[in-house]
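Only one protein chain is missing from this complex, and each of the others stays in its spot.
Let's turn to chain A:
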């Protein structure tokens, strides 16, 4: 087999094996079912795209659904691909082996990008894919649009992936040298992500006078030009799906050019960034030899926090999943997309408790740290198993670690939000109770997922915290809780917001006690059986 294909095949097999590892292979159908679990996410995606489609249809420009979703999709892919690229290139355990193989540098770079491509294609399928299918099938079936749209979908991850690669690889060689490089990597990349989001927000702001907007709407492609003016490929893609060959050539041509650019610079990127980064050490020297006694529990919690902090991919993933929605919110405020006055309006006052609760509970809802707390330890999991601590304590300190991180994040978010939304003491108290009870429940129950699926042998850190089914199962759990919660909310519609939140808090307390029974009563033995 061709060297590139062979190397890529290994990377792709590794990608999928981390995802499917420890499925119940004896039960073939259950295995297949679980494998396709992420497809469930297509339902909320379809709902969202349908609403956007109907809005653009009402304006007479249904094709803008594809444009809009493509732009949003591209930004999302750039953002999520950055930690992934860092993980597979700079923290992958197979690099030392691959570096010794008699293959060209561009072969290594592109084979490594194969798993990033698959991941991005999956994301793209949910958003752009859904938009293409809805645009091509609703109303009258437009087969050619559908086929061209699917081709565009397959190509769509290339632009964000290559742009992110071209930015991130040289960037890492700069920030990744010297002492405390892991810290530099995290801080540097958070700033880079922030800069990308701010740039996107600022560039996409539509600052048009009403008269100008009317004139544009009267033109055939006027609105398309406005939506896609800062990102021409979105215009080419839309027109390509509508049947324009010239725009199709432009769109596909741009992708080909980017691939060629990356191929040209692959050798430089490899030797100047990748090899340089791997030559540098991250050793911290200095300090005194000390002899200090600490509580066992504190030592265990410190260990689990250290595991996150010491790995830039773990840390970035934790920070991003917990803070990113709020960062986006703040950036939107900063760029003027939402006026601060709106949030201070008395009209919104009855909803403050919902808004404040949602914001401070984001870490519990989005972050599923307990679902990967064993996996993050990887091959070093054996260490705590031979220590004289009980399995129950071993599980307990892992849950405490998640609780501490999430509650600290909630506290930070709460303090930040108080400056944006004027909330009274009652709102703060009610939201705090809701936040604590929901955090207790999710932090406890998530660990069951990891005890069921303890992936200890991973090749790169993304496989430990992102590219595995544990995260999706945790999200599915939240989806189920959310749907049931929404149903209950409809039942008690009309009750005062604070009372509603306290009722939900009470339900979370009951769920927490049930989760405690499940974790310690049913899963302690299973934890003991986990074989590193």
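The rule is simple: a contact is a pair of C-beta atoms (placed from the backbone, for glycine too) under 8 Å apart; a residue touches a chain by one contact, two chains touch by 3 or more; residues count from 1.
Here, contacts and distances are computed from a predicted model.
Visitor: Given the choices "Dolichyl-phosphate-mannose-protein mannosyltransferase", "Molybdopterin synthase catalytic subunit", "ATP-binding cassette domain-containing protein" or "Putative aldehyde dehydrogenase AldA", state the protein name listed in UniProt for the chain not shown.
Guide: Answer from the record: the omitted chain is "ATP-binding cassette domain-containing protein".
Visitor: Among A:47, A:306 or A:424, which one touches the chain that has been omitted from the display?
Guide: With A:47, A:306 or A:424 as choices, the missing chain is touched by A:306.
Visitor: Who touches the missing chain here, A:100, A:293 or A:346?
Guide: Considering the complete complex, A:293 is the one touching the chain left out.
Visitor: State which residues belonging to chain A touch the missing partner chain.
Guide: Its contact residues with the unshown chain are 281-296, 299, 303, 306-307, 309-311, 377, 379-380, 382-383, 385-391, 528-529, 531-532.
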